[in-house]
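Of the protein chains in this complex, all but one are displayed in their positions.
Letters A and B mark the chains in the order given here, with residues in each chain numbered from 1 onward.
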Amino acid sequence: MSGVGAVSVAGLGVTALWDAIVGGRVLTGPVTRFDVSGYPTQQAGEIPAQTVAALDAALPHHESLVARYLSAAALEALGQAGIAPRARREKLGVFVGTVMGTRPVLDRAIGPGRLGVSDRTWADPDELLATLCQMVAVNGPVVLFAPGCSAGNAAIAAGSAAVASGEVDVAICGGVDELSLEVFAFFTAMRALAPDTIRPFDAGRRGTMPGEGAGVLVLERPERALARGVDPLARVLATASAADAYSVTQPHPDGSGLIATIHTCLTRAGRGADDVDWVCAHGTGTPANDGVEARAVAKALAGKRRPVLSSVKGQLGHAEGGAAALEAVVAVKALEENRIPGNVTLLEPDPDCAGVDLVPPGGRRTTVDVVLSQAYGFGGGVSTVLLGKGDDG
Amino acid sequence: MARAAVAQVGLRLSGVGGTDELAGWLVAREAPVGGDLVDPRMPERIGTRGLRNMAHESRLALAAAADADPGGPRDAAAGAWARSTAGLTEYATICTAAVTLGPGLAGPALGPASAFNIPAAMISIRLGLVGPNLTLTGGATAGLSAIAEAIRLIATGDATGVLAGGSAAASPWRAPNGFIAAEGAACLALAPANHAGIHLRTRHRGALDEAALGATAGLVVATPDTGIAEALAKRLPYPVWHVERTLGDFGAAGGLIAAVCAVALCGETTRPVTILALAIEPRGNAVVLEVSSS
Partner (left out) sequence: MPNVSAARLRDLAAEVFEVRPEEVTEGASFYEDLGVDSLQKVELVVRIERQLGVKLTDEEAAGLRDIGDTLAVLRGKGLYIGP
């Protein structure tokens, strides 16, 4: 992995994201993009208007925000990797995950009167990639995944397989979603929204909040990056996917799909449970999820110590298709800085989560060599990645 | 390059019963242009409960997948599904309900159904597939990339078998593009390459490389761009079929339908033959799949 990029509720760039994470900032707050007056809870992880304005100053306009988020994060990641966006000496492919894609354009279109936008961007998921393909010369495969909230990790898995097989020299892998009124309305009806703060793994957790953003990782063979004088930031040690095959909205009570992917990742990478220094949790803050996840991780990573686990969703909200990719970016920074982000909003750990070592709000400074990052969502698809330091192996 | 074998096919297409009939229509060049409502004809073993409130596209996808499902071990069976229409109507319905009914009154049961992945999720849950569960979307290449990803999952040992399919449903929210908005579903059950039968291999993904279009007896192309399809038909020395003009527009599932047409054409003759499936999008992104019988 030779470059990372992010557009998040913390603003433009990986530095803004990492500073907010280690600074313990909670970035969820009142929704301003659309009218939620009358809704019982009105909070989400919304990218501030000034960040969107900064994006628009730097990029060609596109009706869909996801197209803009994704291309900004990709340009940042390519810049760090030292790969020129337009000149193409290598075969470059794009692998992106999303949950809703361009559909949130319908949020603006449907109102009391006539349709509010002139084209049908919402019906063409491919439009999500339009700005990226305009800014970056892409000569390899362009693949868009929408497998639910595991989308970002599914894209990383497909991109790293394409690099490993030699199908591409460089893979731009990422995940993206924008705040959706439809998702907000649906979560309201589901009574799944946290009223004040998302508190993953807390005894008093009340729910989650939708968020938004894009995370991008540039993958290539380490020797390619080194030949350009670029030190690899991190390595993808293994990836694995599975399905719960259980329920559309609930994780399997035993976390069977998650456990299977963790075991596969460890086996493929030739690592043991105690080698994992941090588990970057899915941790949505819903009563249904967190207990199941903590028990499954404790079981899958049973070793000499309890697995060290935290979720950044208390700070960022749940960026859906962007979540796993943003979490992979945070994991890369944790490996680089030897610093584990804390469960910033944790007040009273849920006794049901006693099998894992919940990182206290302040985080920890310690050697971080291996990070496990997992994602799953509606429909039961699970995708997990195991990341190591840039000089690993 | 890795290969996989086609173990079985499941079809729910307008005016087409099975692959034999599909091949017959294609050879005679008079395939019925789709657009009619397609009856899911759900196999009995799926049961009935939960189907009434299931979206039509999910029912079509589930029925096609159940027909293609060869059974066998579930522990490493996977699904890879391509679609661009799934959930679109549901998304719009929730937006409308949020505006007209007010906060909290948009029906929650429609929520999960408003995402792209609900048909793949239903297939995994109903058929008990616990292997990787992928959904691909985008333009017509998504359908062939779903097959490319399925072949990869088998090659890397992530799955012992994959139900690779695609589906589309009519919706007033779809963007018209000059073709008949088709509905339907098709599914190829893929098995490791040592399995007898028709074999699939991804020849090329990326900007179209004409060299990848050689050594074949025919080409089935999925593209919303009639100009591209006509230019290929003129230039290439073998028969070319255009999915959108022959069977209608399936959106992201178009590439998958092209592959199914190529499989049907391969099954037509007893001698070994290679037919290519190509999906190409207006921005130039293309996938070429080689379909061969032995």
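Note that a contact is a pair of C-beta atoms (placed from the backbone, for glycine too) under 8 Å apart; a residue touches a chain by one contact, two chains touch by 3 or more.
Note that this is a predicted model, so its numbers are computed, not measured.
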Q | Shown chains touched by the chain that is not drawn here | A | A, B
Q.
For the chain not shown, which residue from B:G50, B:G72 or B:G214 touches it across the whole complex?
A. B:G50
Q) Which of A:L78, A:V163, A:V248 or A:V279 touches the chain that is not shown? A) A:V248
Q) Tell me, which residues in subunit A touch the chain that this view leaves out? A) 189-191, 247-250, 288
Q | Chain not shown, touching residues in subunit B | A | 49-53, 101, 104-109, 111-112
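Just so it is clear, only the chains that are shown with their structure count from here on.
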Q) Can you give the whole-Å distance between the Cα centres of subunit A and subunit B? A) 28
Q) How about subunit B: which of its residues touch subunit A in the complex? A) 2, 74, 78-79, 84-85, 87-88, 91-92, 94-99, 102-108, 110-112, 114-118, 120-122, 124-125, 127-139, 141-142, 145, 148-149, 152, 156, 158, 173-175, 205-207, 252, 281, 283, 285, 287
Q) Along subunit A, where are the residues that touch subunit B in the complex? A) 36, 38-40, 91, 93, 98-101, 103, 106-107, 109-112, 119-120, 122-126, 128-130, 133, 138-148, 154, 158, 161, 165, 167, 181-183, 185-190, 240-249, 256-257, 260, 378-381, 383
